[in-house]
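Only one protein chain is missing from this complex, and each of the others stays in its spot.
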Amino acid sequence: MNDSLGRQMYQWASDLFPLNRSLTGDGVRQTLSFIKNKLPKLEIFEVPSGTEVFDWTVPKEWKICAGWIADLNGNKLIDLATNNLHIMGYSISVDKIVSRSELEPYLHSLPDQPNAIPYITSYYKENFGFCLSQNQKDSLGDGPFHIFIDSQLFDGNLTYAELLIPGETNEEILFSTYICHPSMANNELSGPVVAIALAQYIQSLESRRFSYRFLFTVETIGSILYISKHIERMRKNLTCGWILTCMGDDRTYSYVPTKDGETLTDSISRRVLKDLGNEFLEYSWLDRGSDERQFNSPGVDLPIASLMRSKYGEYPEYHTSLDNLEVISPAGLSGGLEMLKSAVVILETNDCWKVNVLCEPQLGKRGLYPNFSTKNSISEIRNQMNVISFFDGNTDLLQIADKCKIPYNEVLKILENLKDSGLIVKAETRKRD
Amino acid sequence: MNDSLGRQMYQWASDLFPLNRSLTGDGVRQTLSFIKNKLPKLEIFEVPSGTEVFDWTVPKEWKICAGWIADLNGNKLIDLATNNLHIMGYSISVDKIVSRSELEPYLHSLPDQPNAIPYITSYYKENFGFCLSQNQKDSLGDGPFHIFIDSQLFDGNLTYAELLIPGETNEEILFSTYICHPSMANNELSGPVVAIALAQYIQSLESRRFSYRFLFTVETIGSILYISKHIERMRKNLTCGWILTCMGDDRTYSYVPTKDGETLTDSISRRVLKDLGNEFLEYSWLDRGSDERQFNSPGVDLPIASLMRSKYGEYPEYHTSLDNLEVISPAGLSGGLEMLKSAVVILETNDCWKVNVLCEPQLGKRGLYPNFSTKNSISEIRNQMNVISFFDGNTDLLQIADKCKIPYNEVLKILENLKDSGLIVKAETRKRD
Partner (left out) sequence: MNDSLGRQMYQWASDLFPLNRSLTGDGVRQTLSFIKNKLPKLEIFEVPSGTEVFDWTVPKEWKICAGWIADLNGNKLIDLATNNLHIMGYSISVDKIVSRSELEPYLHSLPDQPNAIPYITSYYKENFGFCLSQNQKDSLGDGPFHIFIDSQLFDGNLTYAELLIPGETNEEILFSTYICHPSMANNELSGPVVAIALAQYIQSLESRRFSYRFLFTVETIGSILYISKHIERMRKNLTCGWILTCMGDDRTYSYVPTKDGETLTDSISRRVLKDLGNEFLEYSWLDRGSDERQFNSPGVDLPIASLMRSKYGEYPEYHTSLDNLEVISPAGLSGGLEMLKSAVVILETNDCWKVNVLCEPQLGKRGLYPNFSTKNSISEIRNQMNVISFFDGNTDLLQIADKCKIPYNEVLKILENLKDSGLIVKAETRKRD
């Protein structure tokens, strides 16, 4: 683990935390601008409100200037200025005096988590609302209240960005993450900051077999929009992909498979998690909840899964003001990054190799076998012999790790050890089914 | 559950109970006549004794007029008139005075169930016998005895019946049941009475995709005879089928799979049992014991399974006089009927559907999605989203129920809900492998 890199990612998350992101608007633009500063080749796109994409329409752009509930003396009881979550996303303007009972339908709190402000939006139906903790709600008093929201919904743009890191082939790996969540840390600033570090890592590789594409967009409408523009290319070129979400806390590791469940993406994901050596939670497709929903939808059918730390919907702070910078940590983010880097290592090295002699090669004369055959030495080089026994030109390293019940890195080490011997050759690239 | 229907079936069983059915004869004819009264389109067939069918020959017809064991004072100790089981099926005539020891080989009882008269037949070897409870046997006395059976074995007919309920296609579903058991309730009057109610239900459907065929015949020779006449048609048209046996007690649900074990019949059977929400017993092909033996035999290979309440051979009253009208109940019969009706519902609706937009449809604008996206509402429509994610035109509703881990009815409800939206279309019919 590179602690300084973990601290770096944590700092980026801290810098981005105050920005008021939403489905559209300046919060998104500021966030993308920050990311472009780290990844200069990032391309930023604006798509006009009203653009039709499959069954959906790009919504109006939302601008929020102020929002509060005050008593009639002007004391602000709830204020957007103190927490971006206080005003329901996409709230329309309002400015009136209301009684407590008139206010009630517009108040959203979580009785079971009395300290938490819930995160609520109403993107596709015009409405307004105030989100507050149950404790705040309980102490609002009897009113009357002055409620005020100054916002605009107008024909603007939806903003997203992508980064292509080209490789030797145009077969692509996709990493997709979100920049639509205001002031929440694990879900969702952890995604973009790990994505930045991962992209920097991939850019730093001397060579790349695959091309890597990073997508920074907004959930649901953003990925639908992207798919509508690029479905043909993705169908042709996309080999694997992951949604980068919930990557920053340090409690567990989680995995939501593709709909198919048995793609190369899934094999790599399971191997990466096994090799981490920690317990992890494997969820089912039925537990999905992010943009793998769009990428795996019928007719789109792209092999996109999610490798996460604590999964959305499964940790108590999820979608509340409690998902703050204390939930994530440098170690948590490093763990998230490490998973994805391991996946990249597998993608870049997962070849089939072939022993170029029949029967076992004589390792002893090459210094690859102990000279004495004793009771103990028999087991010493067992892993090496096991790996060699599957170098048949048709079994890839990922499958060999499974068959030999050893970590992928161990297989790689054995491969490196043998490469110099001249005993093995790389087989013609085999496409997995 | 329709209790009045349960009571109706129970009444039919009570009406049929006293008739002395056997492999052939008037007991069978009276039973079929009763059934034809409920299902007027039933066709009744007579096949002459001596007809050769595959490895078998239709046996002589048996007529039994009287049978008893008496003491020499003419006191009847055992009498056919009191229980049809007292005379072994297909017993030939006898009229002589015998000592106790001469009688012994002709007495059949069950020492472990001292109150039960066993049910025994000797269809294919001429013989006679008296069946009685162990208690009766113990109190017979030392004799001598007058034993008397007045029966005839003659060139007559074997009688069976079938009902065809035509549908839109000539693909057929077979329900086969027996009318050869005298005065026993779960095995076997429950089969015919549930068959009557099921046939009436199917006749009442507004439309039927499949044609449904009901076979009321005698076990083994009856189904062999039927297969010998109709094997070509069945090979061509038969999609699924079930043996209706042991459908009337209320203790458990049971299932004997087809020999293949993975046919559509099996998938439907397992789904039906799961959806009942009760525990059920899945047996193996090795536990079979009824006419699925013939239908699944090598070279016949039809996908016929058994959905039952307590399975033959597994409940204590089986094949004894204790399998009387107290063993079955309106609720038990209703449960048996309900299983089969559920199977019919699946057969009639198990299509593949396809979402006609790429990516997830926008359910919100169609009133199919809650307006607020809160922590709780996310899971609310999860089942609907899961089902939609498998509407790929290639996964049938039965498979979707399995994949989404929800009852078939739940899938149907979601389907109905979506039909009006114009979002989905039925895929061209796909034949299962």
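We call the chains A and B, going by the order they appear; numbering starts again at 1 in every chain.
Please note the rule applied: contacts are C-beta pairs under 8 Å (C-beta built on N, C-alpha and C of every residue); 3 or more make two chains touch, one makes a residue touch a chain.
Quick caveat, the model's predicted, so the values are computed rather than measured.
**Student:** Out of B:17, B:34, B:56 or B:283, point to the residue that touches the absent chain in the complete complex.
**Tutor:** Touching the chain that is not displayed is residue B:56.
**Student:** To test your reading of the contact rule: which positions on chain B touch the chain that is missing from view?
**Tutor:** Counting over the whole complex, chain B touches the hidden chain at residues 54-56, 108, 110, 118, 120-122, 124-125, 127, 220, 223-224, 227-228, 231, 259, 285-286, 289, 293-294, 296-301, 313, 318-320.
**Student:** Go through chain A and note every residue touching the omitted chain.
**Tutor:** 354-355, 357-362, 364-365, 371-375, 378-379, 382, 385-386, 388-393, 403-405, 423
Just so it is clear, only the chains that are shown with their structure count from here on.
**Student:** In whole angstrom, what separates the CA-based centres of chain A and chain B?
**Tutor:** 54
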